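Data first, discussion second: the structure below is written as structure tokens.
A single protein chain has been omitted from the complex, and every remaining protein chain is retained in its original position.
And now, chain A:
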Amino acid sequence: MDSAIIIEKGIFITVIFAITMLMAMYSTWAERKVAAWLQDRVGPNRAGPLGLFQPLADGLKLFSKEEFMPDTPNKFLFILGPAISMSMALITSAVIPWGDTLEIAGSTVVLQATDIDVALLYVFAVLSTSVYGIMIGGWASNNKYSLMSALRASSQMISYEVAMGLSIIALIMMSGTLSLREMAAQQHGMNWNIFYQPVGFLIFLVCSFAETNRTPFDLAECEAELIGGHHTEYSSMKMGFYLFGEYAAMFISSAILSILYFGAYNYPGMDWMAENAGANIANILGIVVLFVKICFFIFFYMWIRWTIPRFRYDQLMNLGWKMLIPLAIANIVLTGIIIIIADKL
């Protein structure tokens, strides 16, 4: 491997890391602004214009708070919990295609950290591993409430992972690939997967809410019953990592949603743009389009959070096991029948 590729990918990964962090940072600001807007309030407006420096002030506050260590025999695991949560939220961005190729100084730059054959499985592997952050952190806190909510959160995550995996199988059957880049390329123009897989999209969307522990599935931090959730004992920046990891996961899951179902970096009229304004301009516009879609989904997450109340625990489990999973299986069967009929015609 020559060093040019390593430098190129290194720069690219650093940029993606910075963008993810920035998006997660400003998601906390956007969350408050959206909440204020939906509740007819002003929201943060003291730190900087429109309260835009609020995330910086929050970061400073979290850093300068007292670092409290509970009386636990597992100090190492206690620190490991938020670290796993944060790194698992960030690591998914390695396989996401952020755009098509760009021509810079005569060489073609692929806007993806790595294009592996089994990118979708990689996403699921990371997703299934991210449960450990909550479980280990909650257990190592040596607090019954933390343990209870860690168990709640992780049982919720593994239950919804099943439905999520099943909902994606129909999509894989249709597109015939596990590579996210190929999947994005197939949705050229306006040929988005949402038009072929509306039911699958709905199941996937509901499951992503559950996977990122957002309302109406945020039973992990049900303040009334569980004090503060699995991060009750955490303080200072370790607490910040849990919260920040949640926002980073929200950004990444919005990206996955837009790539799988909403046509990734494709937009209607992209061929016309490529012919008239050049391939580079068209592809840069594609990146912008992808980020607009991601921002819409982040807004959607917040919209739902401030609209729908939290589910009860048994309702959550009923929805996951008795509704979403049968629906996903029916969707697979239906998709299979339609594919066979379409092949015959």
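As a convention for this text, a contact is a pair of C-beta atoms (placed from the backbone, for glycine too) under 8 Å apart; a residue touches a chain by one contact, two chains touch by 3 or more; residues count from 1.
Please note the rule applied: contacts and distances are computed from a predicted model.
The complex appears with one chain absent; UniProt names that chain "NADH-quinone oxidoreductase subunit J" among the candidates "Putative phosphonates utilization ATP-binding protein PhnK", "ABC transporter permease", "Acyl-CoA dehydrogenase family protein" or "NADH-quinone oxidoreductase subunit J".
Contact with the omitted chain, checked across A:116, A:199, A:227 or A:317, is made by A:116. For the options A:77, A:102 or A:339, the residue in contact with the chain missing from this view is A:77.
When you scan A:113, A:135, A:302 or A:319 for touch with the missing chain, the hit is A:135.
Among A:7, A:22, A:56 or A:125, the one in contact with the hidden chain is A:125. Those residues of chain A that touch the chain absent from the view are 77, 116-118, 121-122, 124-125, 127-129, 131-132, 135-136, 139, 147, 150-151, 154-155, 158, 161, 178.
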